[in-house]
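Here the complex is missing a single protein chain, while all its other protein chains stay put.
Now for chain A:
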């Protein structure tokens, strides 16, 4: 064994090396700081080349370090990634993004009013779910995280059903078992949301492998935040996807923040998230996540590639989480309040609105009327859902349902426990013999 180290010595004997230093990332702006994003590298819209969908994965490397953008400062579409969508599709996407925002705003207030325990908004990220979903086929399987309410809304899920779930009321299809916003709809090919981060990534890969093994045409698309790419499941999903050339799309929503940790804690200081794809032999694209046309175009490219047995694609959607992580979070405790307004890629809803106006297909008056109409639609759905109850006001599923679906059939030990729960209920509420 070597001699004990002198911890006070500036240098170790025989070496002029500096002491080792641990690097702990620090975000650029903390509460109270003045924000300046002017040095952020923002590519010019339309400048990015569009390789063929059959290109080798390695050919996409330049796009992993660039930013695919279609909508320019002039509100017009530019370059080879312009998906050339018709005005009706553009208006549909605008309407759905605006509906997501109206829904988020009302649900946030519902949580503050005590109608439910919890909510998570996706403000500023609406394009990454709504426009990506438009680029998929209706039966392609979506494996979402908790901030993809836009996928459900783009597939036409009834707002009342979403609110029933948020209120955990007697009409909640998930029977009040799940935390609010952990939606599930097999009919709309929207997989059950889990609280455990990144678990959906290998699952999406497995679904895609299954579809391929059956010679089907369905592909899988999954969404995850940039923070969750640090999970081991990200690595296993990428490995399986590349090994089996699985028809799967990985959407990484880089909104800069994982609760209070900035993206540096997921490795963003050294490499883009898109660039990780290349090491696995997977195609990678990095897009302006606030540019609805770029998001659509990248997702469609990846979907076409997957469907043609070209294999998986990772898309990094570069965006900004404009609001708190959840209703339990106060972002003013860890980041500058100026960030949201200074974010150089703007707001996705506003950008698509201005594009449609520039095309002569929309107007501020129409937008105003639509926003009012959407707000009324959300409020109507809320009233409808409230008839079925709000959280903690008695209108829930019968006690016995708590024990159902643990297994396909109720084993004896759960029957015994169900009987106990119902007995306890009768002691607590002797005047109410229901259930």
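Basically, a contact is a pair of C-beta atoms (placed from the backbone, for glycine too) under 8 Å apart; a residue touches a chain by one contact, two chains touch by 3 or more; residues count from 1.
Simple rule for what comes next: contacts and distances are computed from a predicted model.
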If you had to name the missing chain as UniProt does, which of "Quinol:cytochrome C oxidoreductase", "3-methyl-2-oxobutanoate dehydrogenase (2-methylpropanoyl-transferring)", "Monovalent cation/H+ antiporter subunit D" or "Light-independent protochlorophyllide reductase subunit B" would it be? "3-methyl-2-oxobutanoate dehydrogenase (2-methylpropanoyl-transferring)"
Which one, A:30, A:44, A:173 or A:393, makes contact with the chain that was left out? A:173
Out of A:111, A:169 or A:185, which is the one that touches the chain we can't see? A:185
May I ask which residue of A:43, A:65, A:117 or A:236 touches the chain that does not appear here? A:236
One chain isn't shown here. Among A:48, A:133, A:203 or A:367, which residue touches it? A:203
Contacts of chain A with the absent chain, listed as residue ranges: 141, 143, 173-175, 177-178, 182, 184-186, 191-192, 194-196, 199, 201-211, 213-214, 220, 232-233, 235-237, 239-240, 243, 405-408, 411-413
